[in-house]
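Note that one protein chain is taken out, while the other chains of the complex remain in position.
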Amino acid sequence: MLLLGIVLSGFLLATVAPWLHRVLGRFAGVVIAMLPLGICVLLGTRAADIAAPGGAVVESFEWVPGMGVSLDFRLDGLGLLMAMLVSGIGAAIFIYAGGYLKGERQLGRLYAYLLMFMGSMLGVVLADNLLLLFVFWELTSVSSYLLIGYDHAKAKSRSSALQALLVTGLGGLAILAAALMLADVAGTMTISELAARSDVIHDSPLSLPIMLLLIFGACTKSAQFPFHFWLPNAMAAPTPVSAYLHSSTMVKAGIYLLARFSPVFAADVLWAPLLTWIGAATMFVGAWLAIRQSLLKPLLAYSTISALGAIVMSIGVGSTYAVEAGMVFLLSHAFYKGALFMAAGAIDHETGEKDVDKLGGLGRAMPLLFAATALAGASMAGILPFLGFTAKELTFKALLKSAAAGPEGIALVAVFTISAAFGVVVAARIGLSPFIGKVRPTPVKPHDPPLALMLGPALLAVLGLAAAIIPAVLAMPLVRPAASAILAAEANPDLSLWHGFNLALGLSVTALVVGALVYVMRRGVVGVTEPLQRVLNAIGPAKIYDWALSGVIATAKFQTRALQSGYLRQYVFVTISTTVITMGITLALRGGLGTLPKMGEVRTYEAALVGLILVGAVFTGFARNRLAAIAGLGLVGYGIAILFVLFGAPDLSLTQICIETLTVVLMVLVFYMLPDFRNISAGPQKIRDMIVAGAVGAVMASLVLLTGGLRSGRDVSEFYAANSLPEAHGRNIVNVILVDFRALDTLGEITVLIVAAAGVYALMKVTPARPKREQEGGAP
Amino acid sequence: MTLNVLLAILVGGLFAMGIYLMLRRSIVKLIMGLALLGHGANLLIFTSGGLVRARAPLIEEGETIPSAPFADPLPQALILTAIVISFGVLAFMMVLVSRAYRAVGTDDTDEFTGTDH
Amino acid sequence: MNSTILQTATRYLLPLLLVVSLVIMLQGHNKPGGGFIGALIGAAGFALHGMAFGPKATRTALRVDLVWLMAAGLAMAIASGLFAVVEGSAFLTGQWGSVHVPGFGSIKVGTPLLFDIGVYCVVLGVVMSIVLALLEE
Partner (left out) sequence: MTLLPVLPILIPLCTACLGMLFYRSLRLQQWVSLFGAGALLVVSILLLVIVHRDGMIAVHSGSWAAPFGITLVADLFGAIMVLLGAITAAAVVVYSIASVDSIRKQYLYHPLVHVLMAGVCGAFLTGDIFNLYVCFEVLLLSSFVLLALGSERGQLEGAIKYVTLNLFSSAVFLSAVGILYGAVGTLNMADLSLKVAQAAQEGRDGPLTVVAMMFMIAFGIKSAVFPLFFWLPASYHTPPFAVSALFAGLLTKVGVYAMIRVFTLIFTHDVGFTHSILLWVAALTMITGVLGAASQGEFRRILSFHIVSQIGYMILGLALFTPLAIAGSIFYIMHHIIVKANLFLVAGVAHLIRGTSDLGRPGIVGVYASAPIVALLFMIPAMSLAGVPPLSGFWAKLILLRAAVDERAFLYVAIALLVGIMTLFSMTKIWAEAFWKSPGESADNENSHDDAPPAKPPRTPFTMLAPIAAMALLTVLIGLGAQPVFELAQRVTDDLLTPSRYIHTVLGSPDAAPSGDAP
């Protein structure tokens, strides 16, 4: 029950969160934060259980066994790392949000969405069933949608929310498709069993599409190039949301997925190069774009993209070192980026200014925040002795190792060095520049933020330092099992801060120095990045998204205008053409000429009668005025009545005569109110219509001919004949059928009549009132 | 020409004229088309239900079964039901059309496009 | 249509048509006819009346609310089927008995007859309400 309870608790608390907010007011955030804190502690106590390689806490409950979906949860090293991040940072976020959005009307809903997100995210990282993972995966997308759109009155928020939802949603569908195929190929939905069947999967022709779909899905979620564009836009969300979902947790779901599946696909020749280069490209583009930004949150968003790329690259490289480095990077990034986001929010909150270039000298007014931000920034810059340094060092080591294998590795080292240097710039821009130098005027007079806003950033920043200094306590228990889980072998990362003077350290220092230089000459470098920005603006993925969206809508409009034109005759035409074509083709393909039954020669009066009816029909069809048409119709009706008499159906004949008379009377009464015929259809249209009408006639006629000879027996009518008098006490078999054998039909028939009468009556009597509130519908 | 060829032509002709009228723009013609279509369908049942020059399915006084050959009573009952139903529908449709004419001000269905745009 | 000829004709025709209509309804089980055709003939009589004297007079002449007539007809038809249910048979199973009419001998009476009377009422009500609604326009 532990894992299930952990996952469900978020959802359950979400349902009462708005109410809690109303009752507890400003303390609601702190109270709610107790849940993630508790989860984090609870998970921490289990760390020892899973420290051993292959160790895991496993739970399984039935849910929808018919579809192979069960509540399988599995807490292994990777899951633990992620779940502790989600819950731990979550606790900080709830406290922070309570302070940041104090007094907002809809804060209760925000708590609810955040809790829903937390539950879903925990579900993603703990699920051991492919479809269960997908369920939670989609829920993170939906909660992210609701959270990005928090400022729902702004058009920008809404469109950003939609963009994030569509991009990650599309990825989600890819994952669903991949999951279904994977389950089909591997014969199991259990994620932890997939690795053992990787050769089965590998041998399947579906292996490649599965892998590509998974990578696609993960890349959309983790904002990998070229699907990165939604992430900066998602910054429309309030800062607590950005800090939580869009830097430290949700965007890591894709990375989690790739890590989870790397034991399955590592053997594929495409897996490593694809991930490595997607990651490297993302890392580079993100870093490059980051230094162009001057607003706090976009700055952080692009650097997040860069960091996510770096982690994906590490997973792609896939060596023991690389995976270890990736996990350390993930941890350190969660710490410093969470802290920086919250700090940035605090700066904005306390000064009213978002632009880094317009901030300066805040250090004196807000020393505590400065301290926290500087610590986090230092970790991001990769300075000794912060966890960021350890991560960078390990990554360099891993890359250097693979660099020995060939020129590609050298390229990776170069890209990473540049990206790291740009990271230094971003770190300095946020961690340093707002606080030092000349004091600049801000909309609000700055002072240190209240405790609720300080707690989170300070805690995370300190963690970034502490984890590096005492890795055995704070980093090792998380990183080692995680790396082991990915590698499916025991990992043993070397988290010590000092490895002596070596090439990795040299590159680290180079990155710092280059970063410092770029920081100083920032304006020049921004000029150099201009072309890339211009290309991205013109034909970048964001542009393609816009085109796709407007293209789909334009197609939809065009298609719908063509099909749903509003012209009844077109609807009738399409419907009838479809009918006649379908029937005609079937008749041609499957019809086969049946034997025509012998029914005897036609007698003259019969031919004359049929001729008369046909004349009546044609007369109706081409009449120039309505009275003539009504007369023609009457001719058809009475003619058919005579036909019925000739072929032994007196009841039908009587009915037909009565009905026909009534119809003619009604037609005269009703059409009296309508205008006379006009010639409104164009000539070619008439010819087209005649062709269709003729085709229908031909098909129906041949159908009559073909089926006439099929009749196999008259069991049913023989039964009626035999039982009509003895059992049903009636001599008129037709009437007996109507009131006894098939009375239910007649019951329906009289019901239809009543409804028709009610309809006629209502239509004649009800005149539409002037549009009032209760009157609805109607044409615009 | 055998009997069922003749009736096949009749059924085909009624369907064709019905469809042709349904494709006109005038709402009045539309109704007449539907009426012809109804006649066509009824005759179709009558014909394919086994058309014979036979006695009505009535049991004479003193008999217990109808004397052969008698027409199949079931299609007759079906057609009777169908005739009545199509009368009801037609009556409703006629009034609907006259109301729509009054609301829209024309009998040309090309003007009845308000609800699709 | 304020024609004296029509009015006079109607005065004689209406009772005649009503009698014919009832006969056709009652004999329908054994000869061509039945509730449906019967009702149409009866309705023709009242329609004639409506044209001659105006719909308002016809509504008075009918003596019964048309909605009730229809509802009662439908109820009769349903009820005829429920007789059997009381006996434990399936819905609409015919229940027969014979009634001795003095001077006419024994007549077989059954629920299908009731059903047909229901049909008669419904059809009369339906046709009349349609015709009257149109005449009142």
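A, B and C are the chain letters, set down in written order, and residue numbers restart from 1 in every chain.
Throughout what follows, a residue touches a chain if its C-beta (ideal position, glycine included) is under 8 Å from a C-beta of that chain, and two chains touch if they have at least 3 such contacts.
Since the model is a prediction, treat every value here as computed from it, not as a measurement.
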item	value
Displayed partners of the chain not shown (whole complex)	A, B, C
Option from B:5, B:52 or B:100 whose C-beta touches the chain left out	B:100
Residues in chain C touching the chain absent from view	67-68, 70-72, 74-75, 78, 81, 84-85, 88-94
Chain B residues that touch the omitted chain in the full complex	22, 27, 30, 34, 37-38, 40-41, 44-50, 74-75, 78, 81-82, 85, 88-89, 92-93, 96-97, 99-100, 103-104, 109, 112-116
Residue numbers in chain A that touch the chain omitted from display	18, 62-67, 103-106, 109, 131, 134-135, 138-139, 142, 145, 149-156, 158, 161-162, 165-166, 169-170, 173, 176-177, 180-181, 184, 238, 552-553, 555-557, 559-561, 563-564, 566, 568, 571-572, 574-576, 578-579, 582-583, 586-587, 589-592, 594, 700, 703-704, 706-708, 710-716, 718-720, 722-723, 726-727, 740-745, 747-749, 751-752, 754-756, 758-759, 761-763, 765-769, 773-780
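To be clear about the criterion, only the chains that are shown with their structure count from here on.
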item	value
Cα-centroid distance, chain B relative to chain C, in whole angstrom	25
Between chain C and chain A, distance of the C-alpha-averaged centres to the nearest whole Å	62
Residues of chain B engaged with two or more neighbouring chains	56, 58-59, 80, 84, 88, 91, 95
Per-residue overlap in chain A, given as positions that touch at least 2 other chains	650-651, 655, 659, 662, 666, 670, 673, 731-732, 734, 738, 746, 753, 756-757, 760, 764
For the chain C and chain B complex, residues of the former touching the latter	30-32, 36, 126, 130, 133-134
Contact set on chain A toward chain C in their complex	650-651, 654-655, 658-659, 661-662, 665-666, 669-670, 673, 728-732, 734-736, 738-740, 743-744, 746-747, 750-751, 753-754, 756-757, 760-761, 764-765
Contact set on chain C toward chain A in their complex	28-37, 40-41, 43-44, 47, 66, 70, 73-74, 77-78, 81, 92, 94, 96, 108, 110, 112-113, 115-116, 118-119, 122-123, 125-127, 129-131, 133-137
